[in-house]
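Omission of a single protein chain aside, the complex is shown with its protein chains in their original locations.
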């Protein structure tokens, strides 16, 4: 997997550079703190327990460095938290947690010359006029084609100006003002498993911009390869988990209280218990208030 | 509220030193990003929306500095993430997120002499032998009293040694090796609303050690005073929220799918809709799969 | 000073939004840790001592929020550490320390429409062909004028495309691909004194890009207004301080060892002692090896 380019978008990639730690690292770290002996039969249970109960620091000695080739606007977007709109007011804010552990090195274009590589989208989305939550796929093919052509032409002209003025002696930092944000650049990012998962959680969201989601999917291939069991825990307890507020829980508990466990087909309750495990099934019933 | 000591435990306190920002700070920050105009009628809705959708950086210009007088062991515990046990294996790990924004100044005892002040618990808990999750309240009164007396005596002797050896010329950093972790110290901590809430979430938990919980409660009085509306959002969407894993959601959705909304008393569904608001009620029904 | 716009570049500004803490905050924090009493006569000495000896956490309860209107490329540059070149190889990397304490909210243009405001430089610098350290001011006036006109034209055309495609229904996140990095945006940043000083140190450097330096100068006006005595310490011990490596110190000490203090005019040594204070003058002589 190391140094293998996983293709993303029309000209980009993600690539594993180096890593440390395995799916077993959280186990030995946790066992140190309680001086317990290794016990293979309980490994999966312990790992799951650690993630579910948010002992995430035990997953922070699993670290990897990834190289990305990506358009500038995606790079800047990876630092931001996307959101839906509020009654026509639309907001986007930084997500601090995400940036904490990263030590990126970025190609800057202040010194080196950028290559003539721009991202041209395969599909151009329309504004979602109903809820303004972002984009939807309803733009006619002709408008899309026109957009792509005009964008490529604008990029080309800008790049020509960039090249011409560099030749005139204009410094690169001024020359690059002609280059649009779909220009490709390269970056290396080092992060631990917990931080990569924070990025995945935000960017694998169906509402995330398709280009960011494409990079999140590329990164997830690397994470699954390196730490398959830990990544599964992320999917179960974080990526696909759903949170209910206090008031929502009140409604849910009222709803659930109209049932008794005995109302259900024993085959089905047995299946639930198997899926979740006996203990978690019990604690689940308590959470929603079924007796 | 500034400089007012809120008593905690037998000899401790928490005290607000200074602050910036109000419940309206997140609103003006969010409206900057979309260049929207103020609109008082929608203030509560927007603030709630921002917190619920995790636009927490808009709450990070609400900052306060708090002074704590607390036993050393509580101070060290505030840096740690408590946990329940796993089949007899018991683990405790750091919670990184918590420490991120704090800039504490602490009385150290390396230079200044500690005063003769030790925390003596009012109630000494027993080990929870069933699930080893921590402590329970089943120790007989006599054992408790004996414990308190012996602890006070041990502290007194240690403090006597500490004083004697300082007089002999032993440096304070060696002298304090005689002092147990229930010694009181003072500390100032500066944090933003989001970080204080992280601490509250961990320490207001019923399983948290009683002494830490007492400080979290003292801090919550300050937070509620400064930012009552934001604190309410923390309670609704974070402190008392409940998360369900992917598999738990499958069971929950199966359970809910056996209902139709029309099965319920319209007065009750009306009440739910009022509590949650129309939009959130709709999205709640979608989350659990009732049509 | 609050809400007062300090003009920067052709259309930008910096503006103080809110703050907490004064030049005296580090004093009371430090005195807590040693339980010392206030002593006005020693205030300046203590503050100076704290900064000089890198007790910077005592300056971290001085916090302010600043709003910036700035071109996108300056915004992105504020996250990066500038450097000179190494034998023709030119590098630019992130400076992690800088980003640590900031909680920015940024206007994104994914939702709100950008206004037609672009930064056009007053002076366009040439590439420094000798040492490639960045830019020098040797470009002829005509080339500069041509550059400015062409850039403005390119911006105008891009903005026209942006507007046209938004009308066609293209979503804002695709539309903005037509907009160059000299587009203006707004951002609010909250940071403590230590972090603002880190930014100042990097961006007030004579080698920093002129546009970034202009914002650093605007910010320094706010910092000097809020905390004049602390800012002076930053200037004395950090901004204008010079570091010598181990080997450089060896050379320096050899050089200095050829002197005795008595070789100098007593009036001059007296002046030095007054400037530095007796104690610091003594420790300075020891540092460089004059006896």
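As written, the chain order gives the labels A, B and C, with residue 1 at the start of each chain.
The rule is simple: a contact is a pair of C-beta atoms (placed from the backbone, for glycine too) under 8 Å apart; a residue touches a chain by one contact, two chains touch by 3 or more.
Being a predicted model, the structure only gives us computed values, none of them experimental.
Engineer: With the full complex in mind, choose from A:67, A:150, A:250 or A:273 the residue touching the hidden chain.
Structural biologist: Here the residue in touch with the unshown chain is A:67.
Engineer: Per the definition of touch given earlier, which of C:11, C:55, C:113 or C:213 contacts the omitted chain?
Structural biologist: C:55
Engineer: Taking the full complex into account, what residues of chain C touch the chain not shown?
Structural biologist: The missing chain touches chain C at positions 29-31, 33-34, 36, 42, 45-46, 49-50, 52-58, 60, 81, 83-84, 86-87, 89-97, 100, 235-237, 239-252, 254-256, 259, 268, 272, 275-276, 280, 284, 287-288.
Engineer: Please identify, in ascending order, the residues of chain B that touch the omitted chain?
Structural biologist: 73, 76, 80, 82, 85, 90-94, 96, 99, 103-106, 108, 110-112, 121, 124-129, 132, 134-136, 138-139, 143, 147, 150-151, 154, 157-158, 161, 165-166, 168-174, 176-182, 209
Engineer: Taking the full complex into account, what residues of chain A touch the chain not shown?
Structural biologist: Against the missing chain, chain A presents residues 17-21, 25, 29-30, 32-36, 57-58, 60-61, 63, 65, 67, 101, 103-108, 111-112, 186, 188, 190, 192.
Going forward, only the chains that are shown with their structure count from here on.
Engineer: With chain centres defined as mean CA positions, report which chain is farthest from chain C.
Structural biologist: Computed centres place B farthest from chain C.
Engineer: Would you mind pulling out the distance in Å between where the CA atoms of chain A average out and where those of chain C do?
Structural biologist: Going by mean C-alpha positions, chain A sits 32 Å from chain C.
Engineer: Just how far, in Å, is the C-alpha centre of chain B from the one of chain A?
Structural biologist: Using C-alpha averages as centres, the distance is 28 Å.
Engineer: With centres defined as the mean C-alpha position, give me the chain B-chain C separation in Å.
Structural biologist: Centre separation, chain B to chain C: 36 Å.
Engineer: Can you pull out the residues of chain A that are in contact with at least two other chains?
Structural biologist: Answer for chain A, listing residues that touch two or more other chains: 90-94, 96.
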